[in-house]
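Take this structure first; my questions come after.
What you see is the complex with one protein chain gone and the rest in place.
Coming up: chain A.
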Amino acid sequence: MIRSELIQKIADDNPHLYQRDVERIVNTIFEEIIGAMADGDRVELRGFGAFSVKKRDARTGRNPRTGDAVEVEEKHVPFFKTGKLLRDRLNGIEPE
C-alpha cells in the first residue's frame, strides 16, 4: 500500500470530505510525526507503535575501500517500535 492508496481508502470511508482535504489530513499526520522527532520528541501511538529518536555516538569509522580511518560525528536517527496490539495481530492473535 502506498500513500495515494491510503488516501483513497480514507476518502472512500468519508464520502462527505473533499479529496484534497483527505490528502491534507493524511499529510498532516505524517508531517506532525516527523516534526516531533526533529524536535527530539517521541510519538506514542498505543496499539500501533512508537516513534522515537536514538542517539548514535561519535565513532572512528573506516573507508571500506581504502581502509582509512574517518571520524564519524555523533548523530540522531529515527526509530520505530511496534506496539503490542499490532505485534499480536501480525501473529494471528486478535484482540478479545
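One rule holds for everything that comes next: a contact is a pair of C-beta atoms (placed from the backbone, for glycine too) under 8 Å apart; a residue touches a chain by one contact, two chains touch by 3 or more; residues count from 1.
Criterion: contacts and distances are computed from a predicted model.
A.B. asks: Which listed name, "Integration host factor subunit alpha", "tRNA N6-adenosine threonylcarbamoyltransferase", "Potassium-transporting ATPase KdpC subunit" or "ABC transporter permease", is the one UniProt assigns to the chain that has been left out?
C.D. replies: "Integration host factor subunit alpha"
A.B. asks: Given the contact definition stated above, which residue among A:39, A:68 or A:96 touches the chain not shown here?
C.D. replies: From the options A:39, A:68 or A:96, the contact with the absent chain belongs to A:39.
A.B. asks: Contacts of chain A with the missing chain: which residues?
C.D. replies: Contacting residues on chain A, toward the hidden partner: 1-3, 6, 9-10, 13-14, 17, 21, 24-26, 28-34, 36-49, 53, 55, 74-78, 80, 82, 86-87, 89-91.
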